[in-house]
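Below is one structure, written out as structure tokens; the observations come after it.
Removed from the display is one protein chain of the complex; every other protein chain stays in position.
Which chain is which? They are A and B, in the order written, and residues in each are numbered from 1.
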Amino acid sequence: MDAILLQILNGLDKGSAYALIALGLTLIFGTLGVVNFAHGAMFMIGAFCAVTLQRLLSLSYVTIDESRTDFLGNPLKIRTPYVESWFGPEAGQAIIDWSVPLAIVFAIPVMVGLGFLMERGLIRHFYKRPHADQILVTFGLAIVLQEIVKFFFGANPIPTPAPEAFSGSFDFGVLLGFEPNSIIYPYWRMIYFVFALIIIGAVFAFLRFTTFGMVVRAGMVDRETVGLLGIDIDRRFTVMFGIAAAVAGLAGVMYTPINAPNFHMGMDFLVLSFVVVVVGGMGSLPGGVLAGFLLGILESFASMSQVIDLLPGINQIIIFLVAIVVLLVRPRGLMGRKGVMEE
Amino acid sequence: MFGLNRRDTRFLLIVIALTLLTPFILQPFPEGSALAQFNAGYPDLMQRIAIFGIFAIGFNILFGLTGYLSFGHAAFLGVGSYAVVWMYKLLDYNVLPGLVLAIVTSGLFALAIGYLSLRRSGIYFSILTLAFAQMSFNLAYSVLTPITNGETGLQVYTSDPQILLGENEPNVPHLFGLAMNESYKLELGGWVFTFNVGYYFTAVIAILAFYLSLRIFRSPFGMMLRAVKSNQTRLHYTGVNPRPYTLAAFVISGMYAGLAGGLLAAMDPLAGAERMQWTESGAVVIMTILGGAGTLMGPVLGAGFIKYLEKIFSKINENILEGWFAFLPEGMREVVVWVLSRFTGEGWALTLGLMFMLVVIFLPGGLMEGGRRIAALFRRRPETGKDDSAPGGAPAE
Partner (left out) sequence: MSKSNFTRRGLLRTGAAAGAGLAMPTIFTGAAWSGSHGGFTNAPTGSTVTLGFNVPQSGPYADEGADELRAYMLAVEHLNGEGDGGMLNTFSSKTLDGTGILGKKVEYVTGDTQTKSDAARASARSMIEKDGAIMITGGSSSGVAVAVQGLCQEAGIIFMAGLTHSNDTTGKDRKANGFRHFFNSYMSGAALAPVLAKAYGTDRKAYHLTADYNWGYTTEEAIRAATEAMGWETVNTVKTPLTQTDFSSYIAPVLQSDADVLVLNHYGGNMVNSLTNAVQFGLRDRIVNGKQFEIVVPLYSRLMAKGAGANVKGIFGSTNWHWSLQDEGSKAFVKSFGTKYGFPPSQAAHTCYVQTLLYADAVQRAGSFNPCAVVEALEGFEFDGLGNGPTLYRADDHQCFKDVLVVKGKENPSSEFDLLEIVEITPVEQVTYPPDHPQFAGGDLGTCNPGA
């Protein structure tokens, strides 16, 4: 029982990453009709916003300690971050320690800007082009972004831990009357889940309750008619692209303490995020989110050794197997709209 | 000739000539010159270009004609390779039984996957094929290790049965004793040209594959597939069920992929699981679009372009760049070498990504479009499409 509870928690946690990426992708893919293979790269860039901020905050000056030597026998260079000398060692350390949460503020303008740039400079010329062309150009862009990040940060993962305050685990077991330490869950993963819910809620509220959102939703259903009504739908779509990029980027920022980011993390998520969106159904935001959580939970269950013993290799294929079953049973995924990306 | 009209015959003859003369065409620079780095006329690359050309030609039959975008064709490539290596292990190093088995098994595999996937269209179809291929890859890499040898790749061991292995048989892949890795080197002045048995074997198969695809493009069957692409609903109204046609196209292109995979193993007797990964499926999609989807020659060009870039650019390291720019003054040389080395050697992927973007932005319709524009410049008269597929040569969706 407690094992199952834990896997549900894991599933919700994995699911929130999938759902966040799928949300951004659906905004672009399911609504603007652009197959954006660079979406994974957006996630990755978001994560590297956190790394960049961490690096910026840790910018240091060098003092030489004659009493100690480095590996070559030269006097040891000691680096002291500027923030430590400005705010004192403790406050300085605390600022660096909090670089991931701080990066949220840093990442939003960067990602929105990047999204605008991408839409204005590149994607808008591809709305009328075949999907195949969109795939090629965005895939090319993804490779370019990835290589640029690799050039600056190297290929290895870079540790970006959560603030010390969130490093422990929360004991759920005690709350539910189990033995202590039987169901514990890391604070940061719970924060990730809550954060995902907030972002998802905000995007939905934005689309549902604002005039802007109403126009965009109308544009999703029938772009031409909205255009004929004299509404500048293009401008709104640019904004939507910026929002989608920001959602992906924030998902990346918050993901960094869970797994150290590297330059190809976007590609790792790319295939998966397309599967999630399509299983959810094209053109449906709730579908994408639902599919994200569903696949996250099923993946978690499939990785339990009891299940693997029963069906060897099931943990390797569960996501794809579920995708196949869903798509064969429900022609347009969980909640897909008729006629969207069916040709 | 060959059941083709005059224009197509001429086209086919040009393709045959180009294919057979590849060892010359890809070796334009004399050995030892600074530009020899750009020579690509060595067996492995020539074989690979021909093989991926076959893969892309087959993919184009499905995608270019019907518009169904499969993201799982790498699975057939892998199946083909495994079939050939298993035939090595069980029978002997003769490539023929393996290639036949590769085509048959990949055809059956494609039939099963196609039957299920073609119940859906558009992106739903793409994701279904992707899911099947990724499942195949993940299983081949892990739990199916007894059959596929997992991470290492399937290869022949001396302890394998090889029941047909004769006394003096070469223990490398061969066709009735003619070893695939045999080469004849022709030295002409400063140039060295390599004629490799394996390359000519694949080249002949590639020509046959190309001819078959030409016939399909021109046949009523091909017309039917184009009809599927332009308007399925209308097809339904006229009382035609398009499913058997698309399924046939899917299976044919799956068999092409299996043949290509088999040939990979025929040239180099190892079958790696990575051949089934989505990146490989993506690669064939990109080759086709890059070259020009729906055109006959485009996919082959795309395949050659990508393989050339990958293999040649990744080998240009800083040392070589230093050599090229040795004439520049020191400071300037460092700058030039530093900048260029971002795009070559370990930076080859960056060049690839940039090329994708540039081609698709400036040449909608792929490399074929570029060729057409250049040809138009020289001819100064309306281009009639010397090497195009004729009707419906527009970029496919």
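The rule is simple: a residue touches a chain if its C-beta (ideal position, glycine included) is under 8 Å from a C-beta of that chain, and two chains touch if they have at least 3 such contacts.
A quick note: this is a predicted structure, and the numbers were derived from the prediction, not measured.
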item	value
Full-complex contact with the absent chain, from B:R119, B:R215 or B:R243	B:R215
Chain B residues touching the omitted chain (full complex)	2-3, 39, 42-45, 48, 138, 141-143, 145, 149-153, 155, 157-159, 172, 175, 178-179, 181-185, 194-195, 197, 200-201, 204, 207-208, 211, 215-216, 219-222, 224, 248, 252, 264, 268-270, 272, 274-275, 311, 314-315, 317, 319, 345-346, 348-349
Contact footprint on chain A, counting only the chain that is left out	2-3, 6-7, 9-11, 13-14, 17, 68, 70-72, 76, 150, 154-159, 161, 167-169, 181-186, 188-189, 258-260, 262, 264-265, 268-269, 299-301, 303-305, 308, 315-316
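Note that in this section only the chains that are shown with their structure count from here on.
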item	value
Rounded Å distance, chain A centre to chain B centre (Cα mean)	34
Interfacial residue positions of chain B with respect to chain A in the complex	63, 67, 69, 116, 119-124, 127-128, 130-132, 134-135, 138-139, 141-144, 278, 282, 285-286, 289-290, 293, 342, 347, 349-350, 352-357, 359-361, 364, 395-397
Complex contact set, residues of chain A against chain B	35, 122, 125, 129-133, 135-137, 139-144, 146-148, 151, 271, 274-275, 278-279, 282, 312-313, 316-317, 320-321, 323-324, 327-328, 331-333, 336, 341-343
